[in-house]
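Have a look at this one before I ask anything.
One chain of protein is taken out of this complex; the other chains stay put.
First chain written, first letter: the chains are A and B, and each begins at residue 1.
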Amino acid sequence: MKVLLLAAGRSRRVKPIEDKNFLKFFGMTLIEHQLSRLERAGFKDILIIAGAHNIEQLKKIAKPFGAKVFEQKNLDDGMADAVLSVEKEVGKDDLFIVSSNDIVEVKAYESMKKALKSNADSYLLAYRVSEYFPGGYLKLSGKRITGIVEKPEPGKEPSEFINLVLHIHRKPAKLFAELKKVSSTRDDRYEVALDKLMKERNFEAVPYAGYWQPVKFPWHILDLLKYGLARTKRKIHKSAQIAKTAVINGPVVIEEGVKIFDHAMIQGPAYIGKNSVVANNALVRESMIGDRCVIGFSTEVARSFIGDDCWFHSNYVGDTVMGDDCSFGAGAICANLRLDEKDIGESGRNKLGPVLGSHIRVGVQTSLMPGIRIGSNTMITSGLTIAQDIEEGKFVSGKFEIKIEENRAKLDSGKREEMKKKL
Amino acid sequence: MKVLLLAAGRSRRVKPIEDKNFLKFFGMTLIEHQLSRLERAGFKDILIIAGAHNIEQLKKIAKPFGAKVFEQKNLDDGMADAVLSVEKEVGKDDLFIVSSNDIVEVKAYESMKKALKSNADSYLLAYRVSEYFPGGYLKLSGKRITGIVEKPEPGKEPSEFINLVLHIHRKPAKLFAELKKVSSTRDDRYEVALDKLMKERNFEAVPYAGYWQPVKFPWHILDLLKYGLARTKRKIHKSAQIAKTAVINGPVVIEEGVKIFDHAMIQGPAYIGKNSVVANNALVRESMIGDRCVIGFSTEVARSFIGDDCWFHSNYVGDTVMGDDCSFGAGAICANLRLDEKDIGESGRNKLGPVLGSHIRVGVQTSLMPGIRIGSNTMITSGLTIAQDIEEGKFVSGKFEIKIEENRAKLDSGKREEMKKKL
Partner (left out) sequence: MKVLLLAAGRSRRVKPIEDKNFLKFFGMTLIEHQLSRLERAGFKDILIIAGAHNIEQLKKIAKPFGAKVFEQKNLDDGMADAVLSVEKEVGKDDLFIVSSNDIVEVKAYESMKKALKSNADSYLLAYRVSEYFPGGYLKLSGKRITGIVEKPEPGKEPSEFINLVLHIHRKPAKLFAELKKVSSTRDDRYEVALDKLMKERNFEAVPYAGYWQPVKFPWHILDLLKYGLARTKRKIHKSAQIAKTAVINGPVVIEEGVKIFDHAMIQGPAYIGKNSVVANNALVRESMIGDRCVIGFSTEVARSFIGDDCWFHSNYVGDTVMGDDCSFGAGAICANLRLDEKDIGESGRNKLGPVLGSHIRVGVQTSLMPGIRIGSNTMITSGLTIAQDIEEGKFVSGKFEIKIEENRAKLDSGKREEMKKKL
């Protein structure tokens, strides 16, 4: 069996995060986590579909997994083009199509494998939802899938199962043939072909009620982080230098070369990447810190995803997602709650900080408002309140008018002594 | 004897604090403290004069003390109307009139009680002042009060005693009669009647040199707090969870359900109300924190009165008074000292923060200047410097112009490694 891992998507909705496949969670990219889960479930023959924008990086990652990488030329064409681009490679093998957009547990892959014992032609993972989800619902007749209803009206769902892209097609020659028949001007050729095949062939639902996390929007990164952190077990690398007065509480992973300074606190679950520094009086809680970061004096990082090489200094960073090489001047703040405490944008969360790409500099005392997106390679000067999205590669400054007059005030030097007594 | 506790005042000068009677000091409202002090001094039969605005709440508070509540209809009419409204209830009993505006020690009430051994018709508490105070001075002939001089010129005080409203009138029928004679268009009918009666009857001064604190202006709340804190004895509820690295120093009361996180510090005298949290690296000193507050990471609260349900996060709150349900974004600051170190407004203090009502939200990085008043139900957005009073129910925002250009700066990735070595 060949596994087709679809990784060519351009992650537009997750912007300013460049490519979610390469987001590093706990020292490993998301796509590596997926490859590793497939490997653990016993799938060995993996074909990765890349786009021109990420093929080189995917090739590097694929190598140690023995996976092959293929380029999808027409990225607007969706799954059909991706599947057809490996027709020759798959030949007469079974085909397991897996999207890199959906994070599921190893047992989801294992269930797919076990399901093969039956005699069906195709197998689709059927994710049981407990409340309405705007996805494709499976029309079922017993275990047999007879159709997929896209975003039915709430209350009119044909079942409690939605379709996730974990699809096995035995002897997929028919699938290839059908895909070619659908007009290539449509972007849902795969879905149309599937619908056609379901009428003729035996599609079996493989029920799954475990963890599932789509990674479409930036806040999904925080959801995924939370899931990962909840499974963290305490592990402190022997090379880590931890000051006596620092407090490391609960399930915390501290990697090689990390330094934790006096009066710092890591409140688990948390992950501190290689060679990072958590400086005096800093607090990291329910967060992932990448490699070579500096969580400077009196900084709090809470429930946040922080890439590699990020620097903070007396900052508050809450419910924030950021890529690599972001640096904050002293006192800069990532706000994460509206004054009216309403949900932020379309995130469905009332706590969400800004989302930052990579290679960003933020000046001292600048505040980034909840949910805004800051593009990569951007610099924002000091003392600003940024309440809008900023595209990548920008230099953002403010206009400050100051008035300079003669100072007529006289200071009474005695008062300080009085004040000092009250310290 | 009936005690008439005057609590109908509308606390206009203490705005934006809504009703000083209900200010909770150390878990008990100011009016309950007063009722309790009267009870301890042996006064049992208490009539409370309320206004339409506070009668319901006063009734609830009165109940456990067995006190009765009467409504004063015409609040502009001052004490006369209040006294007359209980004429029937008092009947032939002696009448002890007590203002809720003046906080005195139990021994003041006890002195009044002891004074009754003599044969006078009325007794007025005579507060000994050591320096000029703009109030009503007693004209004395021995112990006998022959008149009251309102705000005499400094140096022309008839005695060193001023009149506080702790007045006992034996068989007050004459007082009632006299009050009715005075034209009802005047707002000083009680004072006019008293003046008349003093000529005919024996008014005795009851000297008192103990603690007295009027509660007219918001900063009086801080004065009262300081007095209360100075009498605090260390008491930590057994249910409180205090991290090992937290430091609790001196006379500190920590109530039920409080949590103190690592590296936090409470420097007594201080009071932390029920179920409040003092988070990592926070410092509370010489302050009262109400119930269910969160003193978040790296916040300092110094010499402040904080109501219930207030939330802070990396804030500085100094010499500040605030009601309930106020919440500050990270980095917001309550400034408490002028640059020229002069006294703030008419407070006579060079350290005074802002005064806040209830249900207020302040955005990240916003500063409230010394002595300003922020009305209840107000929201102030991020990054502002507020240097004026804000009425209640307002939404305050700023105007920020930012300039967005192409970022032409190039970063030298090597520099960070150098900087890290210097950490």
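The working rule: a residue touches a chain if its C-beta (ideal position, glycine included) is under 8 Å from a C-beta of that chain, and two chains touch if they have at least 3 such contacts.
Given the structure is predicted, the values throughout are model-derived calculations rather than measurements.
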Selected from B:Arg37, B:Arg189, B:His220 or B:His263 as touching the chain missing from the view
B:His263
For a quick check of understanding: of A:Arg292, A:His313, A:Arg373 or A:Lys394, which residue touches the chain that isn't displayed?
A:His313
Out of B:Asn74, B:Ser159 or B:Asn377, point to the residue that touches the absent chain in the complete complex.
B:Asn377
In the full complex, which of B:Asn54, B:Asn163 or B:Gln365 touches the chain missing from this view?
B:Gln365
Among A:Lys24, A:Arg37, A:Lys259 or A:Arg361, choose the residue that contacts the chain missing from this document, as touch is defined above.
A:Arg361
Missing-chain contacts on chain A, rising order, are 243, 245, 262-263, 280-281, 297-298, 303, 313-314, 329-331, 339-342, 350-351, 361, 363-365, 379-383, 398, 400-409, 411, 413, 416, 420, 423
Under the stated touch rule, tell me which residues of chain B contact the chain that is not displayed.
245, 247, 249, 263, 265, 267, 277, 279, 281, 283, 292, 294, 298, 300, 309, 311, 316, 318, 325, 331, 333, 335, 337, 339-340, 359, 361, 365, 367, 369, 377-379, 383-387, 390-391, 393-399, 409-412, 415, 419, 422
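One rule holds in what follows: only the chains that are shown with their structure count from here on.
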With chain centres defined as C-alpha means, what is the inter-centre distance between chain A and chain B in Å?
51
